[in-house]
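With one protein chain removed, the remaining protein chains of the complex are shown where they sit.
Entry: subunit A
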Amino acid sequence: MLRKVLRIGLGSGLSNRGLRTRRGGFTLDWDAKMSEFKKKIECILPGKQWEELYDTSHLPPKQSDVVIVGGGILGLSVAFWLKKLESRRGAIRVLVVEQDHTYSRASSTGPSVGGIWQQFSVPENVQLSLFSVDFLRNINEHLAVVDAPLVDLRYNPSGCLLLASEKDAATLENNVKMQRQEGAKVCLISPEQLQNKFPWINTEGVALASYGMEDEGWFDAWSLLQGLRRKVQSMGVLLYQGEVTRFITSSGQMQTPSGEQVVLRRINEVHVKMDKSLEYQPVECAAVINAAGPWSGQVAELAGIGKGLPGTLQGTKLPVEPRKRYVHLWHCPQGPGLETPLVADISGVYFRREGLGSNYLGGYSPTEEEEPDPTNLEVDHDFFQNKVWPHLAQRVPSFKTLKVQRSWAGYYDYNTFDQNGVVGPHPLVVNMYFATGFSGHGLQHAPGIGRAVAEMVLDGQFNTIDMSPFLFTRFYLGEKLQAYNIL
């Protein structure tokens, strides 16, 4: 009775200090408490994630059928084809783990020049290029997402011109013959015809040239990457940022038909570590795709590939390592005109036009001795002065007066064995598939490679393009897939 009177009497004073509970404690900030309470109730309701202790929405799921290590162009392409070729909707759960979501540091796709050409010496590479060109041509059919803008690749169909000296002329001729057989539209040009067609070129030292008339040129890699990201997200693929730090494997002994004992390993869990923290999520998986680009060698070592006596299959490492390459953007007002193709010179220098304002992009693949240090992405400006400019000025005299605007560096996922990619499963670690090591051609072959790996995972064999020369076993057997490449 007394308490009630006190409460009414001191009503106005009490409301200033907030409510009192029966036990005498204060409950200030009633609104915040209510919203927290509502959140907790929401968690219990069906359809939401029920995590008792803390919020784990930033962590990848605990289980996934396929984990793709690396979210660059190759990883996303494999994810796309896996979802496209699955037998029914929602059959495969795919998780893509990417270390660098800005694609500036660890990825090769971001800084790439974006060229596509069919002038290779290995027939499978030509077929891959033709498949990719077909894919890119119908890109808005493949990557159509409801309510999203169309993908604008900014494709320049200007072709690719490869120059060859006396000693390489015979190889070039054979290559062109093979390319034409595969269906590429490439023709051979003599130095006189070259001078007529492109008057700005200096044909000294050029014995033969091959020029792609159609389906060659360059495009915007970034828009392809973003288009793929959008499409795979709409197909249900989960994209998370994180680093793969560990594989939990289990092994078993099997006997080959000849009676030899082999230890086969299987990856059961992938530990994905979050950025800037020690938190990690173990993801149970059925297959792992190594599409980590320049870092594929390190990822392969985590799975135990290469840990064994040198010379044995267990001891064969994945020979992919990061190699730094520079790309330079320069301005030259008197330079070649609008018809300039992607020119690859005998010396190893290549360049192409960029936009309408007399800007050109180019670079140079250094020899083994001149390799820049791959631990960072710093640009060495003397490299352009000493190695690139003399060759450019010799081939195109108007480039003597060029002025460099910008340079940047990126990594090639360089295959030290034969500079061609690795595709397919590992013979001993049975559920790791490779899609890496393309040493600068990954971008242009990405649709074809993605399809090949997806077919290998889903059907167990290559259906559209036979990529068996690209399997891992060639590193052990020593069979090089040697290609005459400049870029």
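Basically, a contact is a pair of C-beta atoms (placed from the backbone, for glycine too) under 8 Å apart; a residue touches a chain by one contact, two chains touch by 3 or more; residues count from 1.
The rule is short, and it goes like this: contacts and distances are computed from a predicted model.
Visitor: Just to verify: the chain that's not displayed, which of "Distal membrane-arm assembly complex protein 2 isoform X3", "AP complex subunit sigma", "V-type proton ATPase subunit" or "Histidine-containing phosphotransfer protein" does UniProt list as its protein name?
Guide: Protein name of the absent chain (UniProt record): "Distal membrane-arm assembly complex protein 2 isoform X3".
Visitor: Which listed residue, A:S165, A:Q233, A:T249 or A:Q298, touches the chain dropped from view?
Guide: In the full complex, the listed residue that touches the missing chain is A:Q233.
Visitor: Touching the hidden chain in the complete assembly: which of A:R137, A:K307 or A:K480 does that?
Guide: The single option touching the absent chain is A:R137.
Visitor: From the listed residues A:N156, A:T316 or A:T436, report the one that touches the chain absent from this view.
Guide: Counting the whole complex, the residue in contact with the absent chain is A:N156.
Visitor: Since one chain has been left out of the picture, which residues of subunit A touch it in the full complex?
Guide: Residues in contact with the chain left out: 137, 140-141, 144-149, 154-159, 213-215, 217, 226, 229-230, 233-234, 236, 337-339, 356-357.
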